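Working notes, beginning with the structure itself.
A single protein chain has been removed from this complex, and every other one stays in its place.
Naming follows writing order (A, B and C), and every chain is counted from residue 1.
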Amino acid sequence: MDDKQLLADYRRMLLIRRFEEKLDSLFTSGVIKGTSHLYAGQEAVAVGVCAALRSNDFMTSTHRGHGHLLAKGADPKRVMAELFGKSTGYSKGRGGSQHTACAAVGFLGSNGITGGGIPIATGAALAVQMTASAPLTKDGHAGRNRAHPDAVVVCFFGEGGASIGMFHESLNMAGIWKLPIIYVCENNLYAMSVPLHEESAVQDIAHRAESYGMPGVIVDGCDYFAVARAVAEAAARARAGEGPSLLEAKTYRYYGHSKSDKREYRTREEEASWKNRDPILLLGTKLLETDVLTKDAQLQALHEVDAEVEAAVEFADNSPEPDPAAVLDEVFA
Amino acid sequence: MDDKQLLADYRRMLLIRRFEEKLDSLFTSGVIKGTSHLYAGQEAVAVGVCAALRSNDFMTSTHRGHGHLLAKGADPKRVMAELFGKSTGYSKGRGGSQHTACAAVGFLGSNGITGGGIPIATGAALAVQMTASAPLTKDGHAGRNRAHPDAVVVCFFGEGGASIGMFHESLNMAGIWKLPIIYVCENNLYAMSVPLHEESAVQDIAHRAESYGMPGVIVDGCDYFAVARAVAEAAARARAGEGPSLLEAKTYRYYGHSKSDKREYRTREEEASWKNRDPILLLGTKLLETDVLTKDAQLQALHEVDAEVEAAVEFADNSPEPDPAAVLDEVFA
Amino acid sequence: MREMFYSHAIREAIAEEMERDPNVFLLGEDVAEYGGAFKVTQGLVGQFGKGRIRNTPICENSFVGVAVGAAMLGMRPVVDIMFQDFITLAMDQIVNHASKIHYMYGGQLSVPIVIRTPAGGGRCYGPTHSQSLEAWFMHVPGLKVAAPATAHDAKGMLKAAIRDNNPVVFVESKLLYGQKGLVPEEDYVVPLGQARVVREGEHLTLIAYSRMVGEAERAATALDREGISCEVIDLRTLAPLDLQSIADSVVKTGRAVVVEEGCLTGGVGAEVSAQIVENCFDYLNAPVQRVAALDVAVPCADALERAALPDAGKVMATVRQLMQKYG
Partner (left out) sequence: MREMFYSHAIREAIAEEMERDPNVFLLGEDVAEYGGAFKVTQGLVGQFGKGRIRNTPICENSFVGVAVGAAMLGMRPVVDIMFQDFITLAMDQIVNHASKIHYMYGGQLSVPIVIRTPAGGGRCYGPTHSQSLEAWFMHVPGLKVAAPATAHDAKGMLKAAIRDNNPVVFVESKLLYGQKGLVPEEDYVVPLGQARVVREGEHLTLIAYSRMVGEAERAATALDREGISCEVIDLRTLAPLDLQSIADSVVKTGRAVVVEEGCLTGGVGAEVSAQIVENCFDYLNAPVQRVAALDVAVPCADALERAALPDAGKVMATVRQLMQKYG
């Protein structure tokens, strides 16, 4: 990774953090309705993954999708607008936090159903593989979302999502068909309030990879470099036709599961110990140490992302409400 | 195992074989309608499993359930009557081959949905565990099917059924809760026409046990003794509160998947090689060698089971058709 | 009588039944310490422990299946499906197993489970967290479907459901959880299968269930001032459906409008309408009408969600139009 990318990625992690902190206050103050699941604390995973991807690679996400969206290159303005329920949001206000896609950057959707994105990602990888093995002569419907024959698909899910049948079913198919896909489990120790040991009899999700004939790798989800390295390897494997990988990133979410969560199922000490290894802090320190970043540049980055977040809020705020008369538009394609 | 049980089990395996052979001809000649999945070839699994169980242990089964039913002690007459669609069948003709239960012997049903019995078995094991840990003071509804606190549950499924999400979801729960259950995968190499390597990226289903924190054991499904030994160990584990086990029995079905199957997806050579290690032949030879069985007793056993099968057919044939006017009976309990 | 939240009434029903019958237990995601997504079961784990208030991993089909298996051996599980939208994942165990086991195994086994599940929109949760899918379950023989509209009924019907020997889909309402109602001090049960006349009227029968009962009442109150007198019926149970109560009212008023929060096409209203026509045709002075959600995924944005979902205003508009043409 060159310095430019490192700086950009550091900035991207900051952006995600500040975006989520802003959201938290917008929710608390009642400006935004509905619900939301904040990504703060897990930034090194999303940004580390994307550091090793190409822009035309694909991604599916979860209920906790803002970080993934922003890391993949979605416009914070339109993400924020979606959260505000405005017509300028990526989903035109119909989807909200849990149902935002950004096809232009290959982001195939956040997903309100735990595990729901896993088979979808697997199918996207199948489309990529079929496109690669037999270059298609005709365009797909509207040709908009054509798979590139050398693309890989990244599929995010939580360790809670690894309990649902779709995890097993999908990894099995990917293993049999040797699909170009990287399954990334963000193990943040809790599914809502349920701790890992009540969700799974084993503590490492990555070991399940053996059941599907693919490599399983555990990485430190607070370490941007570790994540990027592991994904680069998995992506190379996938592009070489060697099939899928399962990565497990050990990580932690700073906020409650959703806005109504008081976090009574975990201790403030546990939270503090994770915050000691804050992914942005870790990367920043490293970049300062290696002179990629200066204190000044760091401050400037913070100012810039704050401005970007403010601009997003302003954009969202000033955007028009969706027209209720158009509620039935686009039910069918 | 004492000689008496060995002889009884040998006879039971013969009974299953002859029962299925009879069924095949009844289907071919059009006497029985509907469909059926014959168990011939896999007898050492069902009977070996039951050799290590107590009569008040529980069992769930699959679409291929006749062998399991007969091994668990169901009456061949009433099984046959169910296949004939008669009112004397265990399910009063409503269920047929794929939907037969025999609550009296703890047989919780054959099942038309691949994998459908896996969570049900897991729930039965939970009932057993809850009964054991907190002896219940009141009877359940009608009190008929009460769990015994020291019971174990055996859950049968095929390697094809190990692909469905319920396999993963259920074993995960059993692993977390340390339930008294034995999952027995009968790996007969095909799910209908689909060979193992198109169903799974790995060839041994037993290794998946690691994903759920339970032991996984592979046994020769043609070897009655091997199956019985493995189940005895797993049952002891379960009764001691040490939790679930996954057993994989490598086996083979002699007939096609169902009556319409011409077996074009496998070779006659492969079939012949498995028949060389026929489970009944193997056990018979062993029992003859060790003088548990004599040639005369063997011949007599064959006559007896044939008579039993004939009696079952006669019973079924002479039993009354269900009354169409009663079609709505028992929709609700 | 005490004033009580709908959600607390449900909690009390569970607690009382668990006290009464050691076979009753609860399972689902986050039901223990967290008390469920809507805090309905909060506090129960302190009283009954984690064995009987049992957190599950995220696996709707199989934890419903676990309940089915446990029920077959005499337990009486109460399963929590956090949002009704997730019941899509459990359709196999509900439809192919729970609903059929008693009948298809010749009456040897039964499946006394209750599947509690909050339905409906109005909270800007979006397409996968706002659906009302209960109409599907009316189409499944062997299932009962309950959908109480008040705290009183929520408690009484849940107790009836837990004591029932059959699988019951128990539809709750996210927006009703926070509404209060009067609940008797003493032990009581509201039998499944009995509708309730909420309000008497002459000109037209409004038929609703769950949250839409309140909207129908509001509409009736407003329409009264316009000289249109509506009888309001709360179905309470969708299966079995209390046709007698519906017919008694429609025979009297000659007009009916069915109100539901689910999508119009193929909804509960279709069945109710068909049964009214089959049984009261000679008494009908007007076509049976339906007020329901538009046939669209429930959108997130407030303005869109309000456009998609039915409410008292839409009920009034439909009734006015009907009375104009057939009054």
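The rule is short, and it goes like this: a contact is a pair of C-beta atoms (placed from the backbone, for glycine too) under 8 Å apart; a residue touches a chain by one contact, two chains touch by 3 or more.
Given the structure is predicted, the values throughout are model-derived calculations rather than measurements.
Note that the undisplayed chain, when the full complex is considered, contacts A, B, C. When the missing chain is restored to the complex, the residue among C:49, C:141, C:178 or C:313 that touches it is C:141.
From the options C:11, C:54, C:76 or C:100, the residue with contact to the unseen chain in the full assembly is C:100.
The residue touching the chain not shown here, chosen from B:59, B:191 or B:249, is B:191. Only one of A:48, A:67 or A:165 touches the chain withheld from this view, namely A:165. One chain is missing from the display, and on subunit A it is touched by residues 58, 60, 89-92, 94-95, 99-103, 108-109, 111-113, 116, 118-128, 130-131, 133-134, 136-147, 165-166, 168-170, 172-173, 176, 329-333. Listed for subunit C, the residues touching the missing chain in the whole complex are 61, 85-86, 88-89, 91-92, 94-96, 99-100, 103-104, 126-128, 133, 135-136, 138-142, 239, 241, 262-263, 265-271, 273-274, 277-279, 281, 284, 286-290, 294-297, 299.
Interface residues of subunit B facing the missing partner chain: 33-35, 85-86, 91, 93-99, 111-116, 160-161, 163-165, 191-194, 198-200, 264-265, 321-325, 327-328, 331.
In this text, only the chains that are shown with their structure count from here on.
Centrality by C-alpha centroid: the chain sitting nearest the overall protein C-alpha mean is C. A separation of 40 Å divides the Cα centre of subunit B from that of subunit C. Subunit A and subunit B, compared by their mean Cα positions, are separated by 45 Å.
The centroid of the Cα atoms in subunit A and the matching centroid in subunit C are 36 Å apart. Counting only residues that touch two or more partner chains, subunit B has 165-166, 168-169, 172, 176.
Shared contact sites, meaning residues of subunit C that touch two or more other chains, fall at 57, 59, 61-62.
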